[in-house]
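Not every chain is included here, but those present sit where they belong.
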Amino acid sequence: MGKNRLEAFSDGVIAILITIMVLELKVPHSPDFGAMLPLWPVFMSYILSFVYIGIYWNNHHHLIHVVQEISGGVLWANLHWLFWLSLIPFVTAWMGENHFEAGPTAAYGFVLLMCAVAYALLAHALVFNHPKNATLAKAIGNDRKGKLSIALYLIGVVLSWFSAGMALLVYIAVSVMWLIPDRRIEGKVTEGIELEESAKRDAT
Amino acid sequence: MGKNRLEAFSDGVIAILITIMVLELKVPHSPDFGAMLPLWPVFMSYILSFVYIGIYWNNHHHLIHVVQEISGGVLWANLHWLFWLSLIPFVTAWMGENHFEAGPTAAYGFVLLMCAVAYALLAHALVFNHPKNATLAKAIGNDRKGKLSIALYLIGVVLSWFSAGMALLVYIAVSVMWLIPDRRIEGKVTEGIELEESAKRDAT
Amino acid sequence: MGKNRLEAFSDGVIAILITIMVLELKVPHSPDFGAMLPLWPVFMSYILSFVYIGIYWNNHHHLIHVVQEISGGVLWANLHWLFWLSLIPFVTAWMGENHFEAGPTAAYGFVLLMCAVAYALLAHALVFNHPKNATLAKAIGNDRKGKLSIALYLIGVVLSWFSAGMALLVYIAVSVMWLIPDRRIEGKVTEGIELEESAKRDAT
């Protein structure tokens, strides 16, 4: 099975997820700007989730880019990841509507946690199916960022019960960590692709 | 008519279907985790339908993969199948909200049944239009799994009136049956594709 | 501007339109099958609109298939057509919820009418931009079906005020007219494409 349809399907689901969150922004019935004020937690949740889904779309793109074939196992690892991603609009709305109270903030962190775990499983399924793909192995590396994120999400979930604001800061910190370009790794991948391509050329 | 736009359109509809189900997960207004508890049948229905739509997407991909041309009849067989698929979010929400009572559980099974029947019709329309495509014939084979599923859905619909829990177990069993990779058949298809491709090469 | 992105964008919008109509099927709160009964006009409207959007998707595909370049005018003619198409879910829901009363049934016919007019404008914009494309001219021909449809929609809109049931029958008849494959024309198009391609080959 080629990877094109998997990419197209994932892109479709991600595009829908990032967009339907806006449907949870309930239009206030009053024309006063004051009616907008109580919506700030909803907007803030929306922005955070928008950034998270954007980061995942970007990372997913790079991950799938370096492989050619998709096995049945990878396909289901991908669907499993999309499943957890699909819960983001739900927990985003719950957290926003309840102004970052303990329960919803913990639930939000839990879904982020499961997204990260599912993404790690997807990466491992890919490595399992492409044991000789050096570019892929390098691209994933020891996945320090991924492991750190999982640890921070766990901390965030626990923190929610003591201070939801602190938990939120942890979630924001993780997203910032992913936003900062990691040029060293990106360089490695590019280099790896070139190496592989030159290896292919040599083989022909 | 090429198959690319049919694939893209089907993927689009399936991606939307699998995602809008999440809109039926009504956000509880209370921040308590207790408010989540009554939602478990809704979540369980969501997971089951997510898996079903995932299976169909996967199978549809393999089915269309082996043909090149799409006739008007196949196009409408495909739309007919998408129509029944589009009712899944509706019956999922009805079943989830009513905690697996007899009526909604039977309706859920009925829609699954019609999806399976429509899928079988689509497969037959493809065979009818590609009578000489050996790979396609092999891929579909005598379609034991498909026929068994239809029988099980029928049993599930009837069972709903006696025990909705048993009916649900039947639906889950069918999805598990499709999740287990059927390596023998997948092998056959791959082999068939290779045979056909080598036949093409010989012909040129 | 190439036609690929126009096709992809139109497919995306059409896939969403055909799917979000299902969101208007409000889930009944009661688990009784009796709760489904009052929904039959909603379901019937859904089926009719599903078929209509399916027909348009199919026709649009064939129309765009025979051209290569898209001008700014064609792009806006296409968006204008998508605009009227986007109102189908709205009038479908209004007609379904009000059990085919005069006003909503007339509004439904009016939107179908405008879709047909916008589609005819799109076809003319294409011909205007490809005056020498014989295949396109043949494919559109004198567009008897299109003109007949517009006349029938007009009759349907007027009929709605006397008998909504009769108006509905007119709308159904038009959809059936489009469902019946018009092999003579399809043959012409295929032939035309072959002619054009052979002409191109001769020119090179």
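Labels for the chains are A, B and C, by order of writing; each one numbers its residues from 1.
The rule is simple: a residue touches a chain if its C-beta (ideal position, glycine included) is under 8 Å from a C-beta of that chain, and two chains touch if they have at least 3 such contacts.
Everything numeric here is computed off the predicted structure, so don't read it as measured data.
Engineer: With 3 copies in place, how many does the full complex contain?
Structural biologist: My count for the entire complex in this file is 4 copies.
Operating definition for what follows: only the chains that are shown with their structure count from here on.
Engineer: Between the chains shown, work out who touches whom and classify the graph as line, ring, star, complete or other.
Structural biologist: line
Engineer: So what's the Cα centroid distance for subunit A and subunit C, whole Å?
Structural biologist: 38
Engineer: What is the distance, in whole Å, between the centres of subunit B and subunit C, each centre taken as the mean of its C-alpha atoms?
Structural biologist: That gives a centre separation of 27 Å.
Engineer: Would you please write down the residue numbers of subunit C that are in contact with two or more other chains?
Structural biologist: none
Engineer: Applying the document's contact rule, which stretches of subunit C touch subunit B when the two form their complex?
Structural biologist: Touching subunit B from subunit C are residues 7-8, 11-12, 14-16, 18-20, 22-23, 25, 27-33, 35-36, 47, 50, 54, 57-58, 61-62, 65, 179, 181, 186.
Engineer: Which residues, counting only subunit B, touch subunit C once they are in their complex?
Structural biologist: Within the complex, subunit B contacts subunit C at residues 1, 5, 8-9, 12-13, 16-17, 20, 23-24, 72, 75-76, 79, 82-83, 86-87, 89-90, 93-94, 97-98, 101-104, 107.
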